[in-house]
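Would you mind keeping the following structure in view while I ask a few things?
Moving on, here comes chain A:
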Amino acid sequence: MTTSNLHMYVMAVPLITAMFVNMLGRISPKYVAPLTLGALGFSSLASLGVLRQVLEYGGYSYTVGNWAPPMGIELVIDPLSALMLLLISVVSLLATLSALPMVAKEQAGKEHLFFTLYLILIAGLMGLVMTGDAFNLYVLLEITSITTYGLIAMGKGRAPLASFNYVIMGSVGACFYLLGVGYLYILTGSLNMADIASILPQLGGGAAVATALGFILVGLWIKMALFPLHGWLPNAYSLAPTGAGLLVAPLMTKVSIYLMIRVMFSVFGADYLFVQNPLVQSGMVWLASAGIICASCMALAQRNLKRMLTYIIVAEVGYMVGGVWLANSIGMTGAILHIVNDALMTLCLFLVVAAIAYRTGSLEFDNLRGIYKRMPITMAAFTVGAFSMIGVPPTAGFFSKWYLILGGIEAGHWEYVIALLFSSLINAVLFFRIIEIAYFDGRGEQGKIQRDEAPLIMQGPLVLTAVALIAIGLGSGPLVQGIIKLALPAGF
Partner candidate 1 sequence: MIWSIDLLILLLVVFCAVAAITVKDLLSATVIFGVYSFLMCLLWAEMGAVDVAFTEATVGAGISTVLFIAAILHTSRRSKD
Partner candidate 2 sequence: MRLLQERTANQKSSDSPIIQTSVRIMVPFIQLFGLYVIVHGHYSPGGGFQGGVILGASFVLLALAFDLKTSIRYMSESVNNILGNAGVLIFTGVAVLCSLFGGLFLDYSALDVIIPMGPIEWRSFGIFLVEVGVGLAVMSILVSLFWDLGSAGGMDEGL
C-alpha cells in the first residue's frame, strides 16, 4: 500500500502519549508537560502535512486493518476533515500551553489524570473528524463525552451537578444517534456512510429513513447545544475547571457541527435533505435564527464573563447550523469558515478568561474594574477577540459572517440575516460593556495598580491567537479559495 499512515499518527500519538502521561505522571508531575506538548506538537506538524498532502493529491479513503470499506471501517480524509484535523491539533496545542499552569494551580496532584483525559479527548475529536463509519462515530462520540464528563466534574461546587445534567443530556443525544444508526442499519444492512448513501436512494425515502434522519440529527443537536436543546451547555462549560473549558469550549460544538455536515451530506445527501424536504430546510433556518436571537438575549442577562461566553457559544452554534441549512454554497462556505474562525475566537476569549482567572480568580464583571491597567496585553488580546466576535473587519469573524449573511440574502432567508445582524449588535453591547469596565472604570481606586500579567506561557498562546485572528481575516481570501472551496461537501 502506498497510502500514508500520517493521519493515523496524528490521532494515535496523543492517544498513546495519554497512557504514558498517566504512568509517568504518577511518579512525578514534571513529566506531564513535555509529554503532552510533545505529542500535540507532533500532531500539529503531522496534520499540517496531511492537509498539504490532501490539497496536493486530493482526498482519500483509508481502510483500517486493510479491509475493503463496507466490511472494515473506513476513514475519510478529504480537505474538510484535514482542515478540521489541523484546527483541532493547533487549537489544542495552544490551549494546552495555557492549561498547564492553570491545572497545576487548580488541580494540584491530579495533573496526570487531567492530562490523560485531556489527551484522549483530543484523540477522540481527531478520530471523529476522520471517521467514515456511522457506528465508529458513535463510539468516538462517547469517548469525547465521557472524557468531558470527567473533566467538567473535576470542577468545584456546582460543577458535578452540571456535569450530571450533561451526562443525562449527552446520553440521550448519543442514544438518539445510535437509534438513528440502528434504523439505517436495519434498512440498509450497512454502517459505512458511503455505502449507506449509495443504498438509500433505492429505498426512496419512506418513514423509516425520515425517522433515522430525525433521530441522528436530534442526537447531534443535543451534542452541539442547538437552541432549544442547549440547556446543559452554559452550566457545564462555565463551571468546568478553567483548563478543561479551554479545550472543550472552542472545539466540542464545532466538531459536532462538522459531524452534522458529514452525516447530512455523506449519508443522506443534499438532494434528500433540501430538495425533497424544503419545509424542513426552511424550518431549520428559522430555528437557527430563533436560537441566535434567544441565546444572544440570554447572554445579555449574565454578570459573569465565562457564563456570558457560554451563551455566545450557543448563539454561534445557531450561526453555523443556519449556514449549513441555507442550502447554498455561500452559506456552506460561511459555515465552514465560521467553524475555523469561531474555534479561534472562542479559544482567544477563553484564554483571556484563563489568564484573568489565574491572576484574580474571579470573572464577575464587578471584579474586572480597571483590569486593563493590571493586564494590558491580555486585555488587548481580549479586545481583538471581542472585535472578531462582533464582526469588525479585518478580524476573522467579519468574513465568515459576511459569507453567512450573503448566503442568507441569496437564499432569501431574511429572518436569518436579521438574526445575524441582531446578534452582532448584541455582541457589541456585551463586549463594550466589559471593555468599558476594564478600561474606563477603576480610576477611583486609590494608588496606582501594578502590572500583573499572567505567566508567559499563558500570554504566548493568547497573543498568538489574537494575531492569528487578524491574519486569518486578512488571509480569508486564499483560505476560502484554496481550502474551503475544496472542502465543500459534494453537491455544492
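On how the list was made: all candidates are chains of the complex that A comes from, given by their letters.
Keep this in mind: a residue touches a chain if its C-beta (ideal position, glycine included) is under 8 Å from a C-beta of that chain, and two chains touch if they have at least 3 such contacts; residues count from 1.
Source: prediction; values computed, not measured.
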Options 1 or 2: the chain contacting chain A in this complex | 2
Contact residues on chain A for candidate 2 in the complex?
-> 1, 3, 5, 8-9, 12, 15-16, 19, 22-23, 26, 62-66
